[in-house]
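Next up is a structure, given as structure tokens.
Note that one protein chain of the assembly has been removed; the remaining protein chains are unaltered in position.
Lettered A, B and C in written order, each chain numbered from 1.
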Amino acid sequence: MSTEPYIVLSAILFTIGCVGVLTRRNAIVVFMCVELMLNASNLALVTFAKANGNLEGQVGAFFVMVVAAAEVVVGLAIIMTIFRTRRSASVDDASLLKY
Amino acid sequence: MIEFSKPVIGYAEVWPMLLVFGVACAGVLVEAFAPRRVRYATQVLLALVGLAAAFVGTVMIGLDLNETAGGAAKGGITAEGAIVVDGPAIFLWGLILLIAVGGLLLFAERELEGGVSAFAGQAAALPGTEAEREASTRGLDHTEVFPLMMFAVGGMMLFPASNDLLTMFVALEVLSLPLYLLSGLARRRRLLSQEAALKYFLLGAFSSGFFIYGIALVYGYAGTMEFGGINEAISNNTGNRTLLLAGMGLISVGLLFKVGAAPFQAWTPDVYQGAPTAVTGFMAAATKVAAFGALMRLYYVAFGNERWSWQPMLWVIAILTMLVGALLAIAQSDIKRMLAYSSVAHTGFLLTGVLGAQSASELSSGEITSLQAVLFYLVTYGFMTLGAFAIVSMVRDAGGETNHLSRWAGLGKESPIVAGIFAFFLLSMAGIPLTAGFTGKWAVFAVAMSAGAWPVVVVAVLTSALAAFFYVRVIVLMYFADPVGAGPSVTLPSVLTAVTIALGVAATLLLGIVPGPVLDLAAHAGEFIR
Amino acid sequence: MSVLPMLAPLAAEGAEHVPVVDPSSADGVFTLMWVVIALPLAGAAILLLGGRLTDAWGHLLGCLTVVGSFAISLAMFVSLIGRADDDRQVSQHLYDWISVGGFKVGADLLYDPLSALFLLLITGVGGLIHIYSIGYMAHDERRRRFFGYLNLFVAAMLVLVLAENYLLLFLGWEGVGLASYLLIGFWQYKPSAAAAAKKAFVINRVGDMGMSLAIMLIFVTFGTISFTGVSEAAGGAKESTLTAIGLLLLLGACGKSAQVPLQAWLLDAMEGPTPVSALIHAATMVTAGVYLIVRSNFIFDRAPDAQTAVIAVAVVTLLWGAIIGTSKDDIKKVLAGSTMSQIGYMMLGAGLGIAGYAFAIFHLLNHGFFKANMFLGAGSVMHAMDDDVDMRHYGALSKMLPITFLTFLMGYLAIIGFPGFSGFWSKDKIIETAFVDSVWIGILATIGAGITGFYMTRLMLMTFFTQKRWEEHVHPHESPKVMTFPLIVLAALSVLGGIMLLNDWIVDFLAPVVGTPVHHETEVPPIVITLIILAVVAAGVATAWFTIGRSEVPRVAPTQVSVFTRAARNDLYGDAINDTLVVRPGTHVVHGLTTFDKSVVDGAVMGQASATGGLAQVFRRWQNGFVRSYALSLLGGAILVVLALLVVNLG
């Protein structure tokens, strides 16, 4: 079995995530795109685990999921406060700190 | 079928780190169950005792380390290969814990704000609302900052001690997540603080996306996540090199982001400015220590055999970082942003030390090693940064801290001691001899020069000159300029901040004049265990 | 050795042997050599550092030290004459002055016939002028300091003539320059005096540059700068080197002796008190250039081109000074022009080589007598005329100031070369020797003598004869005895100076130093030349008599005058030339450089600094606060990192 298609897929997912971070204004969406990048990594990890014939990659994928969950907790908390203060979830509105 | 056996953790080696995590968890419990009026005292005491105990433990473990690898290194790998407790790890632990103590004291400071801490009374309350006003009149404190900080410290300890990519990733997240939150908890200028937290969080998450994808690729190349295994795979030259290089690059992005190297430095000024000053000081010092420890372990151990390909990359990054840091600092008018860029420049100097890695056979006896130089620099950097930010937190007016440089004019007349100490830190950062900054700089330049990276050293020297300009500008402002309006005032802090500053001054002075013991300690730490 | 063929023609030409300085160690009275210098030096130190404590008796001490030196000089002179011809060089080693590598300079003194004569001149004439000054400066509240400076001068001048090497000579050389600076600017509250002092020093420094370079070249060539060592080795050096040394020394001599092109300071130097003009700017210091050339005979004798240059400078100067003298109304400036001209004669003598050295020194001594005499006389006149120096305000003073007039008359007769008077013997000898060298030089020198006759007669007439043109409130009176006594002594010397030529005494006396001249026959008998000179001088005197003595002298100088008069009044445009060629371009250069320094040199650095600041401001804008653009830079960085890795690997 060739791993190539999986890796390509994961790369495409990663790229989509990347582009999403760069283009979307809504903080939640931006954050979801980051999650997409993490999941692209998960796919790659699992693929390589299969190819390498050991479990480390799969274990890794689990860890990533846990970490992602933790990130969500923290991230949403921050985004929520910002939203409550500014009545906006646009990341472009938060640009007081500059130069 | 693999027979299940109980994993061996090696508590004897890693207990200080576990203790810190334990204290963090206990802190959460205190927050949940202790009555509000005792929470502050309990939390501070708990954290302080925890850090102190961890530090003592670190020292004891350090004294006990066994020599391995023919005496070149000390310590061993434990926790099923996930954690390595070797000389450099212990050294970094000790350093992180000391900085954490200093940071903790700053966190606990309540004199400056008139009886409350620098953190938001109630983070969930909207700025300018009744709820917030009530929280502030009632003198509410977020004592959660202490457990959060302990989690971060725990992550920082794990970061440079991790022996595989996955542990490193987890450590990275454990240290980062609490910091994201802490950045957003300022009592004053809430909007800026929250914005800092958001930016830090989004960019941090984005970079960890790169980091984990890089891990995946390297895993794909080497078939293992263990550093030793990766190194072996590289020397055997099996697998697809493109995977390795791309993976290495992406992992580097995650780490370079954490240390604030250009072109990944964009978050530093904004976050340093927006975050509460105590957090900035702690974060600037401790994160850099932990991240450089991890960076070096990754490059020296996992990619040790690939040195010739990452060294040129680091040349570029180091040069870029120093230039960006020094150049942009010139244009700053906010003291915290200026210190942020200065910290970027310091990252560049540290990278200069990192890229000066040479194999043992290339070094002559008694010659300073790259690891030794960087460790030493981290010590000097950590203390002076912590001290400098502590001073920043003391210069205030009615609206809280006055971070705009123009408000610092004439500080030398107003408060000669504070100005003098700050000038001393600035001179140290500028690398004037007889301060720790100089010895640190010398060390990293020397190893880079030995490794033949003279162009980097030349750039480093030139940017040092450039950097001197903005440090000197602040001194001029403090001493030779007349105050504008009412002038700055210095709020006398409690003994907590004073101790931190004293620690910083003492370290900066001693390491400038007699750096020998610390250098020897760094040398004594030996190499990383492969 | 390659020098032998070069020496051969010299030897063939005659027995003109260039003597070597080979002194014996000082004994007997000669051990007091250093005291000659030390006395006036101590006097200067006491007077200058002692402050007001010494006001009361300072002038007496000043005179005593110089008279003391004169006494020792006389004793040494007597002792020297008592020695054999070849034993008349004595040296005294005081201490090691400078010793670095091969550069070894001792504080060594050399006493030989040349120094002996100078010693007598300096301390003798100097002593007289000191005495004269007691009266002349009686009313100056800073008289003590004046004597301090005079003592300093005497000490420095003595160092100059007693030095055994070029560097010690240079010490004295600069010392007299300093004294000259201090004394010209003695009344320094007058801006003109202060400016004149500075001008003198600076122009002298140009000469010193030549002198310094000469010393360096001598050292590089011979590895020593002592007269002993150089005179011994000079024969071995290349002629071109010796010519270069000679020309550089000449430059030094031009500065100190006010020879063209470094002549411009001397006329301004008359701003100093008159005794200063007499001592420094007539009798002694300005003749140091002649001394230098005569002292360096071992170099010039082997560098004919340098000698030619000396002659050229001398001839130009003797005419230049004389011409200036014809049109000045300031009595001191006439005398200054005359001094310049007379030194030209001495230089001419020195430039003529072995044949002329002795006559140059002879004329130098005579000039020292008669010019000091006349300057002091002029001072006496000024004393009488309330310090007015304009001859157009004088007239008919011969009756009022009989002693001054008579003594001045002696000086006058001496300088125009009236037969029997000192100047006659010495000037005649120089012109005669010049004719041997070249008819043209002889003719030019003779013309100079004629002009001398003219301007000195003009001076005499305007001052002592013709009608009174005094300012109101001026009541001329003869000077006190303390001033007339020196005048009388000097007048006597002016008359009798010629004695030194009896039996060619001075020529023989100086032979151990400058060599024995071979007698050359001129194409016409010497007496004819003498008669021609006398005729020319008489013509000059007559012209003066007819143009000035027979007509009314206007009290205000006429402005409608010929081009020549105007040129002469303007010092032949010497200052204008300096101004155009040096001062003004120099000022422009200085201003230009100042601007250049500020805008280009400092501007480059400062500009770089502000450019960096500007660059920082530009880059600062990149930090625009938008988190998405930060993310973009992060992505860019990631790509950069990966590309860098790939490039290193694949490239």
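The rule is simple: a contact is a pair of C-beta atoms (placed from the backbone, for glycine too) under 8 Å apart; a residue touches a chain by one contact, two chains touch by 3 or more.
We take it that contacts and distances are computed from a predicted model.
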Candidate names "NADH-quinone oxidoreductase subunit M", "ATP-binding cassette domain-containing protein", "Fumarate reductase flavoprotein subunit" or "Amino acid ABC transporter permease"; UniProt protein name, chain not shown: "NADH-quinone oxidoreductase subunit M"
Chains in view that touch the one left out, judged over the entire complex: B, C
Candidates C:Ala195, C:Ala312, C:Ala396 or C:Val474 - the one touching the absent chain: C:Ala195
Options C:Ser212, C:Ser398 or C:Asn649, residue touching the unrepresented chain: C:Ser212
Contact residue for the chain not shown (choose from C:Leu178, C:Ala396, C:Val474 or C:Ala542): C:Leu178
Of C:Phe70, C:Phe118, C:Phe153 or C:Phe170, the residue in touch with the unshown chain: C:Phe170
Where the missing chain touches chain B, by residue: 363-368, 372, 427, 430-434, 438-439, 441-443, 445-446, 449-450, 454, 457-458, 461-462, 464-465, 468-469, 472-473, 476, 479-481, 514-516, 519-520, 523
Footprint left on chain C by the chain that the document does not show: 1, 95-103, 107, 167, 170-171, 173-175, 178, 181, 185, 188-191, 193-195, 197-198, 201-202, 205-206, 208-209, 212-213, 215-217, 219-224, 226, 229-230, 232-233, 235-238, 241, 589-591, 593-594, 597, 601-602, 604-605, 609
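Just so it is clear, only the chains that are shown with their structure count from here on.
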Whole-Å separation of chain centres (CA-atom averages), chain B against chain C: 78
Centre-to-centre distance between chain B and chain A (centres being mean Cα positions), rounded to whole Å: 25
Interface hub residues of chain A, defined as touching at least two other chains: 18, 21, 30, 91, 94-99
Residues within chain C bordering two or more other chains: 620, 623, 625, 627, 631
Footprint of chain C on chain A - complex, ascending: 18, 21-23, 25, 30, 91-92, 94-99
Chain B to chain A touching residues, read off their complex: 123-124, 126-127, 165-166, 169-170, 173, 177, 180-181, 184, 190-192, 194-199, 201-202, 205-206, 208-210, 212-213, 215-217, 219-220, 223-225, 269-270, 273-274, 331
Chain A residues touching chain B - in the complex, by the definition given at the top: 3, 7, 10, 14, 17-18, 21, 27, 30-31, 34, 37-38, 40-41, 44-45, 47-49, 51-54, 56-57, 59-60, 63-64, 67, 70-71, 74-75, 77-79, 81-82, 84-86, 91, 94-99
